[in-house]
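With one protein chain withheld, the remaining protein chains of the complex are depicted in position.
Order of writing sets the labels: A, B, C and D. Residues in every chain begin at 1.
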Amino acid sequence: MKELSVAEFGRRLAHLLVSLFILLCVTFVIGRVLPTDPVGAIVGELADPAAYAAMRARLGLDLPIYQQFFLYLNGLAHGDFGTAVLTGNPVSSDLAQAFPATFELATLAVIISTFVGVPLGLVAALFRDSFIDKIARVVALVGHSIPVFWFGIVGLVIFYAGLNWVGGPGRIDVFYEGLVEPRTGLLLIDSLLQGETEIFWNALGHIILPAIILAYAAMAYITRMTRSFTLEQLSQDYVIAARAKGVSPFGTIWHHVLPNIAVQLITILAISYGGLLEGAVVTEIVFSWPGIGQYMTNALMIGDMNAIVAGTIIVGFIFMLLNFLADVAYAVFDPRMREAAR
Amino acid sequence: ATPQDQLVIGTSLAQVLSLDPQQATEGKAVEIMSNLYDRLVASTADGKILPQLAESWKVDDKGITFTLRKANFASGNPVTSKDVVYSLARLLKMDQAAAANLKRVGYDKNNVDKLVKAVDDQTVRIDLSDQVTAELLLYRLTTTTTSVVDSVEVESHAVDNDYGNAWMRTHSAGSGPFTLNRWSPNELVILDANKNYMTGAPKMKRVIVRHVPESQVERLMLERGDIDIASALTASDLATFQAKQGFAIQRIPTGGFYVLSMNAGNQYLSNPKVREAIAYGIDYKGIEKTIMGPYGRARTVPVPENFEYAIPSPDWQLNVEKSKQLLSEAGFKDGFSLTLKTIAQTPRIDLATAIQASLAQVGIKIDIQQGNGSEIIAAHRARDFDLLIPQTSAYMPNVLGSMEQFSSNPDNSKEANNAGNFVWRSAWDIPELTALTAKASMEPDAKKRGELYVQMQKMFVEQKPAVLPMFERFEPIVLTGRVQGYVGHPSQMTRLENVTKVETQ
Amino acid sequence: MINVRDLDVVFASGKSSNHVVRGISFQVNQGETLGIVGESGCGKSTVLRCLAGMEAGWTGQIELGGKPIGKHRSREELKFAQMVFQDPYGSLHPRHRIGTALAEPLRAMRHSDIWSKVEKALIQVGLPASFANRFPHELSGGQRQRVAIARALILSPPILLLDEPTSALDVSVQAEILNLLADQREEKGLTYLLVSHDLAVIAHMCDRVLIMKNGCFVDELTKQDLQAGVTHDAYARELFEASFIEA
Amino acid sequence: MSDAVRIDIRIRPPSVSTRVAASFARAGRKLAAEPLGLAGFVILGLLCLIAIFAPLLAPYDPVVQSLGDALQAPSLAHWAGTDEFGRDILSRLIFGTRITIQTVLSISLIVGPIGLLIGVVAGFFGGRTDALLMRATDIVLSFPSLILALAFAAALGAGLTTAIIAISLTAWPPIARLARAEALVVRNADYVVAARLYGASPIRILLLYIAPMCVPSVIVRLTLNMAGIILTAASLGFLGLGAQPPAPEWGAMISNGRKFMLDYWWVAVMPGIAILLTSLAFNIAGDALRDILDPRHARS
């Protein structure tokens, strides 16, 4: 089964690359037909047309689109995503800054929503139609039904301005800025690696509120799906067989149902994670979080194509990668699929 | 709370795209750059010219001779006349929007080497072009675009003949009180004190400008003491600090305006009666009270009321009857529809909504199209709009400084493609007013000039402007009581070297 | 009526191939009922599916009504044989009313006077005409199987392919369906090919039985053989014994 | 059975109206057993009524400004207070239901059929068609959706129509996947095999046999999606790219109202409540619909 998987692995990897390439083409074309004008943003409102044209030529925007595309591909082949208009930095270095911020936030959020949402879904399914079930559903749904920016501001009012339990917007208090050297780009990890516990706690204070708010929004989906997967399993004969064997209700859920829904859960967690990673634009704005969502929104606002294309590629890649990993998880965790993986 | 020796400013950095003084003109960038670089001369908040890098200067008929004081760049290199010449040449040769200020009065990349010369290491001579007086030139030299950069440092980073622009966008090479430690776009800017600043190290070890796009969040941070100075707050958030202990509000006049640009190429808007009807169809007072608040003051002449020679606003107030009458005189009794483009930002979007509502009473149906900055700017530059709400600022605190952009359009033809000209974009053809403006700027006699100023404003009103100033623009900021010595500058060139913070009570 | 020679089916999926039917030949005469028994997965259904034209990957020759039949059937060729499936719950479209389910074959074959034919077909299988307005879930398993038979018969095919038509039903209902099938056979002179794993059912219905194992026929028994308990092959013996548990 | 054939009772395909009535009656009976789901449907029904009779119900004109009455707290005159332009928030909410319902319906009407068709075609025909369609679906799915929506809003100019198109563009892939999964199951069902046996054409099978089986789960999914659609539209409004002023779109109302949240809570909270209620109703109704339409989730 190992050697079969390798071939399959290669095939899917090829698919992934083809998809990425198409994604690249589509993004590129969309980017170039947008009416937003990066040149105007750079040269400023008052620049005269000659300066404007010169800058346009410098950005290569006067070339026909296919030439621009080949130039871009050529750059890509050398690992060069181009320069961001917005910052003047290579896009890759910008993304190297923005992505970890989002990654840190999304990861924490997905962890929180998993550890709350999955048990909630299990309990709701186990006590189906009971009071607990209804509460769990409503609590989850409310998270799914309120705009995040609204929640964000209310959260800040209560927990930051009012109770002073959490840090304010941003990844860290400003006067700690620049004290930890970015190695992974993840502040929580970098600060621990460098023994800066004070900074760690500060960073945690800042990330916790946006993470919880994102997690709450994602939780509805996770809870609902966990509940429905569990219900589906609970009606299966093997669950009755397990109970007939003397396994307790908890043991049934833990030892029998959970392994059966693990793969499905992984898939929906991957979807949620992908959704969070693709940039919780609105949350990032509310919390002044310098992540990829904000970066791309700003890039879009000024028509900064290099940044948009690269950002989309990264996000698309992550998304596809997560899907790919979820599929691999299928093959690894589900014995039936292990066999079937041709 | 913020540390004693660091100043934290909350604002929106969304528009900051470059920190190269010879490139960037955007307000927030100017505010930062004015602390990274020194100019030959500086202006005070009330419009007096002060020496900065120049110790003194002598004015004659042909030009100005500056004597530099002994100073060093943050890099340690001495500031010499060579750097001054280099900086001005760099400005005009890079030829970005920043150069417009000097180009408008006859300096350009071809004549700069002739007109700006180093006499010796400490002396610089700038010859007057034929379109400017010495006094007005001095004002133009106070702007950040003429900042003196470290030519040695900059040249060492030049690639592809770009005058080091790629590097300068994100780094500093100046002699100002602060140096740029870090700029993370849309996140923060960190300025470190320049310990060797010529008048001594600034009081603040570090200044942090933090991007806080949400006004309410910024307000919370201010209340909690996590920022010391907040700008870009909404009117209603500002209002809450009015009576609050421990906070002070500074309402800094900019000399600029919120403007309603009308495209005179439009079949309706080409008619001055229609333009006047629109001028009568806006509820200036109501908007000032509920929307603009501290941000604006109703004013329909493009010169702030408190400037010398300013004339009072004409009788343009919300007057539905009069407006309707003007429309029917123009032959549009049944009204018509227009689009109104604006950046999706407060207060401009709210302004648009209010204008939409009041013009509806007159019979003009407005369709609002909001967009992001570059989209709207591009449309403006391409004359692709009916109505549009831009904003202006004054580069010097006098009639010309604020009005020039409203009253000068040398060639209105489409082919001229003079997109850098504010009036051209509205396709408003005003040859007389343009000539009058040119005459005023060359008039050396202050008294006569003042008369010309008044004449300009009257003519502006008579012509029923296609660039209708609506509100004088202010930049209100809130400071915590801890901040001392912060004096807001009308051109956003607020210097921070003398700002101190007192112990929290 | 049915003539099959050297029928061979291989399912190839990726690298693994599965030789399911291995060169079998048989024929069924007009009005005769042939049974096929064998354990699960031996290829019984596959043979039926080949005859019905639902399988494209076969080699060999198939003749229906004396005419050789290709892999892709014309409308006329489809009329030769219809099939009844094992699971009465899965063989009717859950969102089609019984009337619609019966009318569909007529529509597909461009018949006219559809609704009177539907009514006749229902009465023929012993159901009231009013059932036409019901949904499948409003019917019992036996009733559904009657509808399925009516649907197969409505195009009056000479051949009926029966894939375990009663194995999902209770014995009492099974008896009704078997009786119905026998009646129809008698009335219309139909030819049946009946697949089942229940030897008792096969013995009751069929004139001849083929015993299938691993894609081959290992034995052929006549009705008399079954009654007498005669077998010619060890596997057939085993199957026979297992089917009639007596002690 | 060879009894004499009596053809006196004419059987006819039942008329559409009786069939619809019967289905509704059945659904109604099931709903009645579930009060929560019923509440969801009742709220949605009310919303539709409000949308239809908005001009009669709204006490004020939703767009007329009265700057003098700006930011008044809820009172007898203005039940939900006034916004920063002095407009009555309740009236705006009432008219806003029209926009919300219009948005949600148009998106569902675009996304549902497209997703269904793509999914069913992919699932039914399989092979290369399937691979091609699913690859396309995956690519669209992997697009950062809000970003794509933003890009489209930027390209076509901000506005409700753009928002609808942009959201639709990114919302169909999950539907297509769902429909495909269903079609994969259904296409092997015996009744489809039987249909092929009696010569039903592939198109007929696709449209009359397979698609109807996928419709319920697609509808359920769409209903559940609607809450998400409302929120996405609100997010676009937050970024200034949704409905344009003075349209009383709820998301845009919250988004404007957030500037006053700390001092004049009602400006943002009232539309927030409207969105919460509506999307809760959609979610609950979707859950209930699933129980009614989707036999696999049917209550035991």
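Rule of thumb we're sticking to: a residue touches a chain if its C-beta (ideal position, glycine included) is under 8 Å from a C-beta of that chain, and two chains touch if they have at least 3 such contacts.
We adopt the following convention: contacts and distances are computed from a predicted model.
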item: Complex member absent from the view - protein name from UniProt, among "ABC transporter related", "Cytochrome c oxidase subunit 2", "Na+/H+ antiporter subunit D" or "Hydrogenase expression/formation protein HypC"; value: "ABC transporter related"
item: Visible contact partners (per top-of-document touch definition) of the missing chain; value: A, C
item: Residue in contact with the excluded chain [from A:Asn260, A:Thr283, A:Asn306 or A:Asn323]; value: A:Asn260
item: Residue among C:Glu32, C:Glu176, C:Glu220 or C:Asp233 touching the omitted chain; value: C:Glu176
item: Footprint left on chain C by the chain that the document does not show; value: 39-40, 141, 170-176, 178-179, 182, 197-201, 203-205, 223, 226-227, 238-239, 241-247
item: Touching residues on chain A - with respect to the absent chain; value: 236-238, 240-249, 255-256, 259-260, 262, 333-336, 339
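One rule holds for everything that comes next: only the chains that are shown with their structure count from here on.
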item: Distance from the mean Cα position of chain C to that of chain A, given in whole angstrom; value: 54
item: Separation of mean Cα positions, chain C and chain B [Å, integer]; value: 88
item: Shared interface positions of chain C, touching two or more other chains; value: none
item: Multi-partner residues of chain B (each touching 2 or more other chains); value: 214, 216, 220, 372, 375
item: Residues of chain D that touch chain B when the two form their complex; value: 63-65, 67-68, 70-71, 84-86, 154, 157-159, 239-241, 244-246, 256, 258-264
item: Parts of chain D lying in touch with chain C, wherever the complex brings them together; value: 1-3, 5-7, 9-14, 189-191, 193-201, 204, 208-209, 212-213, 295
item: For the chain B and chain D complex, residues of the former touching the latter; value: 214-216, 219-220, 234, 236-237, 240, 283, 286-287, 289-291, 344, 346, 349-350, 352-354, 356-358, 360, 367-372, 375
